[in-house]
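Up next is chain A:
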Amino acid sequence: MKPIRQPVSIAAELPALHRRDIPGVGISAGVPLWQVLRANAMEWSGSTAYRAKLRGLWKSWTWAEVEREVVSIQGMLAQAGVRSGTMVAIAGETDPRLYWYALAIQRAGALPILVSSRIDSSEFAGVYAKAEFAFFVAGSEAQVDVAVNARSRCPELRLVIALDRGLEVDDYGGLVVTEQDLRGVDGARTRVEPWIALQTDPAVAISTYDEAGENILVVCSHASVGKAAKEFASLASMKANDELVSFLPISWFGDFLQFSAALFERALLSSVENSATAVGDLQVLAPDVMLAPVSFYRKMLSRIEVNIHHSSRIILWIYIWSNSLAARASAHSAKFGRAGFVHVITAQLLDIIFRAPLRNVIGFSKLRSAFCAEGILPPDLAARFKSLGIDISPIDLDPRYGGVLGSVACPTPQSDPVDVVIEGVELIRNSAGQALCRSDFPAIGIVESGGMIVPLKTNAGGWGRASIFGKIDKTGTLEFLEDIDLEELEDQTAASLRAHATRLNSELLIRNSIFRPDGKGDWVAVINPDVDALRAISPNSGSRYHELIEQEEVIAALAGIIRKSNLASQKDAAGISTQISSFAWFAKPLSAEEGTLTRHGGLQHKQIQSLVPTSVMETGSVNVRMAQMPRLRVA
Partner candidate 1 sequence: MFYRAARRLPTSYSSQFLIIKRPEDRILAALAVGVAIFLLPHIASTYALSTLLVPFLIFSISAIGLNLLMGYAGQASLGSGAFMAVGAYASYKLATNVPHIPIVLDFFIGGVAAAAVGIVFGLPSLRMRAFYLAIATLAVQFFIEWLFSKVSWFWNDHASGVVSTPAFSFLGVPIDTPIKGYYFSLAVVALMTLLAVNLTRSHIGRQWMAVRDNETAAQLMGISITKAKLSAFAISSFYCGVAGSLWAFVFLKSLGITSYSIDTSFKIMFMIIIGGIGTIMGSFIGAAFVLIVPILLNMIPATMSLPLSTGVLACLEQIIFGVFIVYFVIVEPQGIVRSVRNLHQKLVAWPLTVNR
Partner candidate 2 sequence: MSLDLQFFFEVLISGLLTGVLYSLVAIGFVLIYKASGVFNFAQGAMVLFAAMTLVGISDLGVNIAVSALLTIVVMVVLAYCVEFFILRRIVNQSQISLFMVTIGLSYILLGLGQLVWGAEVHSLDVGLPVGQFVVGDMFINQFDLSVAAICGLIVLALAYFFQRTRVGLSLRAVADDHQAAISIGVSIRNVWIIVWSVAGVVCLVTGTVWGAKLGVQPALNLVALKAMPVIVLGGLTSIPGAIVGGLIIGASEKLFEVYFGSIIGGATESWVPYVVAIAFLLVRPAGLFGTQELRRI
């Protein structure tokens, strides 16, 4: 950690914080988030900053309240022993308080470590081994349990602060305290002076995964967080008083950046109750900007699609007509740099008679998701929703998180790729002509983009979008990829996967199948099996679907098919051969009505049964779950 400096009053530099007179600049990126919060609190104390649904009721907080809250949390934490330089881990979902804790911790000069809410105790121990935090803020009981189970492996862990204990009572020998307990402590409200940080000081550490699925810790400076946030805000074209929705696990990088972006743009951030209620809550919340994993976003969109298509004929007609019209309008404007007069008028009319009610219903006024890629959506769908005023920005797709940060559109590749300067990242060519990149702090783009194609930003010509394509792994080695034709690469993979699909789907047992990256370069085949066919091969033909898919015979059969397909792929590999490392199936059989499965067909992790690695199949011993069962059986 950086050496301790004396805290100074920030009253002096506050005016400098918001330079609203300069349009599009606002608060400079280097300012710590808590100062941004304070600035907002001073200027727009009255307006609502956060909304969250707790126990079925919507609570909302103004900027001023949040500021006060953060200060008191800092006091509370100080009482509990959080000093500058202390590391405090945070895990949880959908609760704005988690963010406030992060701010309070920064305000205390300590470092918040954002941990995935779905972390298990061993991973928890892993994070601990990296950071040795003494405090852990647990969003819900689940995370408390994780910490309690891992306590033996975390000797320095002093205190678990539980925000929501549900029905819990046990405090595990003083390890776990609730917020209320801490507030109870005398002088918890004593105001502690804030800690003034430099731009390059570490602002936040985020526990995430590299391309190999290994848990890694990403540390970002105030500057980089600020820049990324602003960048993100512009990407999602976020404005002041926009309404955002967040229900993602806090540790997800995009989530934290969304939060900081909202802070910088002073947009209103709402959290839905949980992922199950998300769709319903969204309809009520009517957000302007939604940030979601692609799978969820697609679910929303396609659901609207389906809805519209099943609603009355007239509406469908207006809908289609309006879309085509809007499309023509955009084409027109693309051609002449301005929308045609007639188009504008009609578009307005349509907006009144058709889209306005649509908004009221779905709550989409100008809903955008920065994390939804055109390529990922079914193209017609993407087009339709563009015309609905929902513009969708391209982005890389990570199988686990459904999207990563830092994908800024890069229209004009720069002529000379070598003299690239990244904020805090230095690039040099070594003798082997390979470019090495050194960074004094791991920048977001670099770590998040592990193993992926990322456009790097240069500051040539200020915020010019000039960029080069390079591949940077987390050791910081950069190799250039201008000579690779990305489309070509994409096509070959796709072709090979299509071949897999045709092979698998031709089998009697498999209705249809889709493929998604397993994050290790290979693919997971998600299978929609033909239940009757399964029954035919299963020993007990009476068994129900969820019993069927756990029977050794069935699994073995499916695994066999896939192994065949893998071999075939190796043999006739024109260019790239894709391998299926493991397969999964839907928790319930998909009927035809539930839509044909495209490669990206609406599919969520929780819909999938636990993965069965094909390798296991080869060794004959099947289905670990059964192996655990005691010998004695029930009639």
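Quick notes on this structure:
Please note the rule applied: a residue touches a chain if its C-beta (ideal position, glycine included) is under 8 Å from a C-beta of that chain, and two chains touch if they have at least 3 such contacts; residues count from 1.
Behind the choice of candidates: all candidates are chains of the complex that A comes from, given by their letters.
The structure presented is a predicted model; accordingly, all values stated were derived computationally and were not measured.
Of the candidates listed (1 or 2), only one touches chain A in this complex, namely 1. The touching residues of chain A, counted against candidate 1 in their complex, run 51, 56-60, 283-286, 303-304, 307-308, 310-312, 315, 318-319, 354, 356-363.
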